[in-house]
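Starting off with a structure, shown below.
Removed: one protein chain of the complex. Kept in place: all other protein chains.
This part shows chain A:
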Amino acid sequence: MELNDGEEEEFGFSRNYFLAKDLAASGKKSTHKLSDINLVDEQELRAAASNIEPKHEKEIVSLIDSYKSLYSRWVFMLRCGFGLLMYGFGSKKALLEDFASTALTEYSVVVINGYLQSINIKQVVITLAEVLWNQCKSKRKTPSRNLPRAQQPFNSRSMDDLFAFLDGSELKENDYFVCVVIHNIDGPGLRDSETQQHLGRIASCSHIRMIASIDHVNAPLLWDKKMVHTQFNWHWYHVPTFAPYKVEGMFFPLILAHGSSAQTAKTAAIVLQSLTPNAQSVFKILAEYQLSHPDEEGMPIDTLYATSRERFLVSSQVTLNSHLTEFKDHELVKTRRHSDGQDCFYIPLASEALEKLLSEINQ
């Protein structure tokens, strides 16, 4: 009987797929263009986006509150050696951090923001080792045999050594671990298989427990059976929160944003890194101007030229123009007409994304 259920399900699935295909084929394919919508100006759109009034605030709060009664069970499962994997619609960032800061006070907690674009996993592992080391030290008077380890700083050790330390046999006690909270373990910064392998190795260390969230429906495809069963050892929890994906969605382009030319901080950073240092500096001037004058339409070309010249970045208007053309080609910069009739330049990114971008190219 159950077998039939399975087959039925599978059948239903394929049928749905073909129905959807069919629908697309039979129904006159809609030829409406996105541009048929009376799109509002991008600035306005962004402003409106940051002011969306939340629905069901009360219910969401009480939903998230209802999970608090499960905290003690979650801790129990962590202590049993499982990793907790939270899924369900809605941002789980606040939930996880609340859990960590109320129920996991006796363990150190390190948080990884997987929704960000790039995460240096080695740095994470070094931090974990340092935290564990501190925890050991505070636990008991530093045993002398461990001293030589302390002398070699963690950040000069190899990954394998660090893993060996985290998996360390020198710390005998069982119930003794550092918790790693990973928001969006399926996020863009962690999605590649090498990083996932590293995360798997982190999770399998005896002094580490992992609490992670996923949002993507296909997230489990990131892991093979070895990782699932022997490393992450997930205990799944379905905890929909319906909380808005504020931070998680920060780096996604707005689909109705003008031209919808999927411009993200990431692509911008990649493009910028391929340009000359002078061009990058010109871009920085523009970005800093935009950040310090958030209400203006953009930076007038004269001002840009003057500042760039002052800093010996360009020697003539021609050079500046060639830089600007390059920017425009890559859609890093756009122009619009100032109220006084002058052309001015702006970067089509939200200020938060812009800050991130600046910090990225400053490195």
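Rule of thumb we're sticking to: a residue touches a chain if its C-beta (ideal position, glycine included) is under 8 Å from a C-beta of that chain, and two chains touch if they have at least 3 such contacts; residues count from 1.
Methods note: contacts and distances are computed from a predicted model.
The chain that is not shown carries the UniProt protein name "Origin of replication complex subunit 3", picked from "Ribosome production factor 1", "Histidine-containing phosphotransfer protein", "Proteasome subunit beta" or "Origin of replication complex subunit 3". The residue touching the chain not shown here, chosen from A:S101, A:N321 or A:Q342, is A:S101.
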